[in-house]
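Missing here: one protein chain of the complex. Every other protein chain is in place.
Letters A and B name the chains as they come in the text, with residue numbers starting at 1 for each one.
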Amino acid sequence: MFGLDKRDTGVLIIVTLLALFAPIILNPFPTDSAMAQFNAGYPDLMQKFVIFGIFAIGFNILFGLTGYLSFGHAAFLGIGSYSCVWMFKLLGYNVIPGIVLSILISGLFALLIGFVSLRRSGIYFSILTLAFAQMCFALAYSVLSNPRFNLTNGETGLQVYANDPQWFHRDGLPDLPHLFGLSMRATQKIQVGAWEFQLNAGYYMCAIVMLICFYLAIRIFRSPFGMMLRAVKSNQQRMNYTGLNSRPYTLAAFVISGMYAGLAGGLLSAVDPLAGAERMQWTASGEVVLMTILGGAGTLIGPVLGAGFIKYFENIFSKINDNVLHSWFAFLPDGLEDFMVFIIHPFIGKGWHLTLGILFMLVVIYLPGGLVEGGQRVLGWFRKRSAKPDAKAGKTEPAE
Amino acid sequence: MDKSNLSRRGVLKSGALTSAGLAVPTIFTAQSAAAFTNEPTGGSVTLGFNVPQTGPYADEGADELRAYQLAVEHINGSGDGGMMNTFSSKALQGNGILGKEVKYVTGDTQTKSDAARASAKSMIEKDGAVMITGGSSSGVAIAVQGLCQEAGVIFMAGLTHSNDTTGKDKKANGFRHFFNAYMSGAALAPVLKSLYGDDRRAYHLTADYTWGWTQEESIKAATEALGWETVNTVKTPLAATDFSSYIAPVLNSGADVLVLNHYGGNMVNSLTNAVQFGLREKQVNGKNFEIVVPLYSRLMAKGAGENVKGIHGSTNWHWSLQDEGSQAFVRSFGTKYGFPPSQAAHTVYCQTLLYADAVERAGSFNPCAVAGALEGFEFDGLGNGKTLYRADDHQCFKDVLVVRGKENPTSEFDLLEVVEVTPAAQVTYGVDHPMFAGGALGSCNPGA
Partner (left out) sequence: MDALLLQILNGLDKGSAYALIALGLTLIFGTLGVVNFAHGALFMIGAFVAVTVQRVLSLSYETVDPSQKDFLGNPLKVKTPYVESWFGPETGGMIIDWSVPIAIVFAIPIMVSVGFIMERGLIKYFYKRPHADQILVTFGLAIVLQEVVKYFYGANPIQTPAPDALNGVANVGAAFGMDIVYPVWRIVYFFFSVTIIAAIFSFLRFTTFGMVVRAGMADRETVGLLGINIDRRFTIMFGVAAAVAGLAGVMYTPINPPNYHMGMDFLVLSFVVVVVGGMGSLPGAVLAGFLLGILESFASTTWATTTLPGINQIIIYLVAIVVLLTRPRGLMGLKGVMED
């Protein structure tokens, strides 16, 4: 299908199904139960899942294929966000021009930064991209927000004010980002028994964009261009000796992944029209590195998983407080309840960073291939177990 | 997939489920039933406490959270009632809000606008919070305030000192109890004049972002009105940890007052560095060199230790105040946690009480009704004397404290002493003041 082989089609179909049914899959617990704390099926978090999924997919095209580790990709995310909000300010709240511009502008920046940074490789490349991104952050946070020439609105974040021109804004249109009149905030709530599912317009728009991005990424991975990039990773020197100039290929990969990041930034603004400079800080760049490696660098689905994993932690674990803990363990005798709360307390709420740090270490130590490797191991283990009792049945298993 | 696992029975089953699922929306959708966002329907109401739990302001966030928990306790009728007993409005009965038990959810702003908005959104979208409150920086407060306006819930700002929160970025759904940079300037200026005279040369070091600039602008205007001269204003990067290269030029600049427009970790380090360079013992133009920290925070001042002694600044509230309200709050908080509350704790406690009271008086959780009840509301007994929630910009006008680092502290909490209580009239400004111009309140948004 779509020029993909059977296996890739399968992956694409699985991702499509996951994305379409996310509002249901991510809300497994009834709304009023104690476990509802772990539900992730609300619009904001689902949007974050797919948007950071796009960001990580793009980053993976550069890092997973060529091995060039960029520590400045958040800059493109930020640039995309700012461009999109500027379109809102100037043209009006339709998201299409904003998203298009965010891809173009971040692509342009990626071309410039990539052209300079790719003259070096290894850690020198990493530090160059880091330096560029930190410069962008510092400029956006303070210098470019001075009252005379306010491009970024500094600490407060760029946002739309009532007195902005918004040339194409008409009365009938929503006063929030919209797609030809369909507000990104529009949410259909569906109650099924004790469950409540939220179908959000902004989420589905992002999810469709993510699926397109994912499809494109598969095509890039499988194309001759992708092969060339892998060759850069495995041995750039040998490639150069054969008379091939690898620079245009790596630059193209850099620009493509920069545009992915810009697109993600644009979408962030599209679902929530405020762009802050913190998006460009080095920790934000580090976050996408973590997402990719955590999920499995160089694999197709890994970065998306990694993005979901980190965003889930950030949003769900930080919201568990002692009160919630007490309600979970209320069934235990008092002393034991307090003890359990005492034990878990350092790891939740304000301690979610600690839990995340420990998990990073565990994943990197035991699963060098990231979550994807973890999944494969579990699958392999199940296969072995199911294969043992009736070895003959193994014949009918799909060959893969 | 080479082999299909579908059986006839399975297909029938899932088909039936799917059609049931498809039929549900027309019956059960509760879309148009609510009159406003997250209208509480059961026996409880959920408030969202959005404070920094990680990052450099985590300790202030933790103190805010303590105060929130105390406020919820008091509103629900347990504990000693705290400031509810001294509050001039007696609408609250101690049985929750409008008879509904108050529940709360907490979140982590990380002192980043993005994270703060994500956390606030999850409270609104997932937990059904009808009011969001908290924050300990102006960028975060303004970002979350904007979100609450769009989503149609009330935002009760926590610690935010920038003029913009109720100036350029004011919103109809947002309310601020804390004072602002203009008020700091207006309150400090007369004290500085009486202490240091009207012939001074000031040197400003300013954190290079929005809050820093509004503070610098306010203090500069207030001191220049006294006749002071501003020698230089230098912007320091927010990420700076060592301020020595900014302090060193002060030595030979001819200035005799250093104004540190820094907050939090920046303030601790710049003040420590300034004292290291001997500025406190220095003599310039035959006068003692003086340092001023316009916005003080006791929690942070602790980090600067000895260095704060004798240095003046302003603060929203301090636990050593002797009025009935403050004492009730300190007793209540101190008994529960074992140490006195910070100004951040005080302002968020007041905000929670004020919100609950407004709902009770309005008789509805509808944001527009609540906003109506808060606008122009005059009250007393919350530790700051007579206070007005001005309708035009949703800013509280109340007395401002000028404080000084104490020379002989008796305990680790006893770091500041109140030098003067500047009356509200002196820090009040016109609605159209140029420092607050450029924004519009808009109309309240009930959402849904």
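Keep in mind that, in the parts below, contacts are C-beta pairs under 8 Å (C-beta built on N, C-alpha and C of every residue); 3 or more make two chains touch, one makes a residue touch a chain.
Only a predicted model underlies this, so the values are computations on that prediction, with no experimental measurement involved.
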Cross-chain touch to the chain not pictured, restricted to A:T9, A:T31, A:N146 or A:Q376, is A:N146
Would you indicate which residue among B:T41, B:S244 or B:N288 is in contact with the undisplayed chain?
B:S244
Decide which residue listed in B:G94, B:G278, B:G363 or B:P434 touches the omitted chain of the complex.
B:G278
For review purposes, identify every residue of chain B that touches the missing chain, sorted by number.
55-60, 208, 232, 234-237, 239, 241-242, 244-246, 248-249, 251-252, 265, 268-269, 272-273, 276-278, 299-300, 302-307, 319-320, 330-331, 334-335, 339-340, 410-411, 413-414
By the contact definition given up top, give the residues of chain A that touch the hidden chain.
63, 69, 116, 119-124, 127-128, 130-132, 134-135, 138-139, 142-143, 146, 236, 282, 286, 289-290, 293-294, 297, 346, 351, 353-354, 356-361, 364-365, 368
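Just so we're on the same page, only the chains that are shown with their structure count from here on.
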Listed in rising order, the residues of chain B that touch chain A in the complex are 1-3, 21, 24-25, 28-31, 53-54, 58, 61-62, 65, 104-108, 112-115, 117-119, 121-122, 125-126, 137-139, 142-143, 146-147, 150-151, 164, 169, 208-211, 213, 235, 237-239, 439-440, 442
Across the complex, what residues on chain A touch chain B?
10, 39, 42-45, 48, 138, 141-143, 145, 147, 153-157, 159, 161-163, 176, 185, 187-192, 198, 272, 274, 276, 278-279, 314-315, 318-319, 321, 323, 349-350, 352-353, 396, 398-399
